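Missing here: one protein chain of the complex. Every other protein chain is in place.
We call the chains A, B and C, going by the order they appear; numbering starts again at 1 in every chain.
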Amino acid sequence: MYQRTRPVRRLQNRFVLVPLVLAVLVAAWNLYVALHAHGVVAGRVVEADGRPAAGATVILYERDFITQNERGRTTTGPDGGFRFNGNASHLVQLQARQGALRSARVTLRLWFRAQDARLAQPLRLGPG
Amino acid sequence: MSTLLGRQGRQTAMVACFLLPSLAVFLLYRILPLGWNVWLSFQSWSPLHPAQFIGLDNYDEMLRDDDVFWTALRNTLVFMSSAPIAIVLALGIALLVNSDLRGAAIYRTIVFLSYPLMTVAVAIIWRWMYDERGGLINFVLRRLGLVDKPLAFLQSFDLAMPSVIAADVWQVLGFHMIILLTGLQSIPPHLYEAARVDGAPAWARFWRITVPMLRPSLFLCAVIGILNSFSSFDLVYVMTNGGPGHATELLITWIYKTGFGQSRFDYAAALTVAQFALLLVLTFLAHLASGGNAGERA
Amino acid sequence: MRARGMWPRHAALLVVCAIMLVPFYWVVKTSLTGENIYAYPPRLLPQAPHLFNYVDVWYLIPFPRYLLNSVIVSLLAVGGNIVLNALAAYALTRAFPGRRWVVLLLLSCMLIPFQATIIPAYLITARLGLLNSWLGLALPMLSTIVCIFVFKAAFEAVPRSLIDAARMDGLGDLRILARVLLPLCKPAIATNVILSFIWSWNNFMWPLIVTRDPLMQTLPLGLARFLSYVEDTTGALYAFVVMVLVPGLAVFLMAQKEFMRGLTAGATKG
Partner (left out) sequence: MKRRTFLAATTAAATLQLARPALAQSSRKISFLTWNIADAADIVNSWIADFTKARPGVEVEWLDKKGPELPAFYQTQLVAGTPPDIINTQGALGLEYAASGALLDLTPLLARQADVKARFNADYLDNWAMEGRNWMLPFYISKSLMFYNKTLFAKAGLAGPPTSFDELMNAAEKIGTGDNTGFITLNFDWLYWPLFAMNAVQLLTPDLKAPAFNTAQAADVMARLARGTQGQAVDKISWTGRWVEPLGAFAAGRIGMLQAHSPAYYFVKGQGPWVNADTLGAAQMPGNWATPNSHGLGISKGSKHPELAWEFITFITSTPQAAKLVNTRRILSANKELDAALLARLEKEEPLAAAVLRTQVEHTDRMCGNWRLAHDSRIKEAFYPELQNVMLGRKDAKTALADAERKVARELRRA
């Protein structure tokens, strides 16, 4: 008359199983985040006609709903590549400048803060 | 101690200590606050001035001076109609979902989906749907050609209350459906076989078997429905804030406005006592309508 | 009900589901695009949907801390509800002088709207010294009258012979409740779990008044961050609403089977 639920069946009870599965997923995600959160943002800058732009300065802005605050600047290498370290935000904007030429402000949205990211499209320098 | 009290005494002692924790919570957070409101409704008081006894002045102002009180009272009673509407719709859906239909569980989950949603979110999204120009309802009506000029739902004095009721029904529909569905599924099938053998048509089976057996569930829905319509403060406050004019002003939003908006806690206390008295009367009526032992059968 | 052909039934249900799902679809769509929903004509399909609004919500408010507070308060409320409501309901099934008056008292307690009790409730919690604490947040929700009646009806549905037999074996009231009644009323427990979880999870006004320390706030209070005057936070607001909804839904889906049988047992036999 008095039911004794065997330990194994208690484990299959949804109220235990679902939280367990969730905990495993969260742990795995946190592990992935820990491995990929060095704050590296890399990319390339090209001239209007596609040739790599050496020596262009690239500005990294941290963006929130209204304002964007400049966080760092770097210059591109001979191959037009650039690399930022220590980005702490999950929402950044990048703009390349060389003399009077500028590129559009490209918004880069990340899945978590300081995620290592590489720009898919190069920053294209153009007139003002 | 137990031998002293004898069997009956020990029984009452057990009942007392079993009831104690729940009653303590209700005493602290329901009964004492009600007592505070009743005491305050006879005083003139604001947060920084000591209270002075003024007798029935607050009630006098409420009944004679304050025409918003009467509007809010009428609106609250009209808004209560969201309960029977939701119950009737929920009963219809429960009947449809109750059969051995494929995918009944999916239908059930979809209809229940709206209940755990935050009321503020329901109010915001329905406020957009009723929007005169950008709203979805007007867009569909105009696309189907049912209406030439878009309807201003929340801006018109006669459409505002039905619109708010519809949004409330949308949210509580799932909850009532679940209660009625469980009631339906507990009716023993042999009752239906017997009726079918006697050649009773579908509607006769519904009225003579389904409804009587569902009476306790219907009473539970009615009580919760009345309660919801008296305390759905967030929905009206965010959706129309009582507007246009006082067309959708409920007692509960008027209590909040006079209490916290105008810092008149004494007057808001009088309104609270009035609403509590009204609810007592309504529950007593529901108590009689459901066969006189609501407390027993709920 | 003889199956008079499934077709009309499915059609009616699809219409109902459409009406229920359309507002949801818009909430989820706007959470993916963050567009201005007042633009005319309303666009059916999302434009360039992305999930980053959910990332914004995670970082804009201390989401993990709010989630932790909400989970703890809801667990307290659910645990409190099951224990207190079961005890009270068991007491109400026993005959004792003044039983009708206690039932009527409980019914009338249900009728007091929460907005009218904010100040006295705060003063009482302050005197108990429970301000700004999880217990203070959960205390008013530790017992719900509707759930007491659900338990009471479920206990009355259990055949008396079982209870008398247990009493014969010398079990005390507490052990009868725990060993005999509750295992047989698992559905009523599920009902309590879902109702008390959803009501405590979505509670907005009480946490707003009781908590002073921002780190003690529960999830719904994060809403204020997305109704700001200055910024356009439409996408984040709807993403937040979806994220607050998911736990309540998960609890319902997990307990759905028992939830349905629970009310049945109570409803008919009462």
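Rule of thumb we're sticking to: a contact is a pair of C-beta atoms (placed from the backbone, for glycine too) under 8 Å apart; a residue touches a chain by one contact, two chains touch by 3 or more.
Here the structure is a predicted model, which means the values were calculated and not measured.
Asker: For the full complex, which residue in C:L14, C:A39, C:A165 or C:V246 touches the chain that was left out?
Answerer: Only one of C:L14, C:A39, C:A165 or C:V246 touches the chain omitted from view, namely C:A39.
Asker: Where the complex has a chain not shown, which of B:A152, B:A166 or B:A200 is the residue touching it?
Answerer: That would be B:A152, which touches the missing chain.
Asker: Residue by residue, what part of chain B touches the chain that was omitted?
Answerer: 46-49, 65, 68, 124, 127, 131-134, 152, 154-157, 237, 240-241, 243-246, 256-257, 260-265
Asker: Residues on chain C that touch the omitted chain in the whole complex?
Answerer: Residue positions of chain C that touch the missing chain: 36-40, 61, 118-119, 122-123, 126, 205, 208-209, 212-214, 223-225, 227-232, 234.
Throughout what follows, only the chains that are shown with their structure count from here on.
Asker: Touch graph of the chains shown: is it line, ring, star, complete or other?
Answerer: line
Asker: From the C-alpha centre of chain B to that of chain C, how far is it in Å?
Answerer: The computed centroid separation for chain B versus chain C comes out at 16 Å.
Asker: Could you give the separation in Å between the centres of chain A and chain C, each centre being the mean of its C-alpha atoms?
Answerer: 37
Asker: If I count partner chains per residue in chain B, which residues reach a count of at least 2?
Answerer: Within chain B, no residue contacts more than one other chain.
Asker: Show me the residue ranges of chain C that touch chain A in the complex, using the header's touch definition.
Answerer: Residue positions touching the partner: 50, 52, 55-56, 59, 162, 165-166, 179-180, 183, 230-233, 250, 254-255.
Asker: Write out the stretch or stretches of chain B touching chain C in their complex.
Answerer: 11-12, 14-16, 18-19, 21-23, 25-26, 28-34, 36-37, 93, 95-102, 105, 107-122, 124-126, 128-129, 131, 133-136, 139, 170, 173-174, 178-179, 181-183, 185-187, 192, 196, 202, 213-214, 216-217, 220, 223-224, 227, 230-231, 233-234, 252, 255-256, 259, 265, 268-269, 272, 275-276, 279-280, 283, 287, 294-298
Asker: Show me the residue ranges of chain A that touch chain C in the complex, using the header's touch definition.
Answerer: 1-3, 14-15, 18, 65-66, 90-91, 109-113
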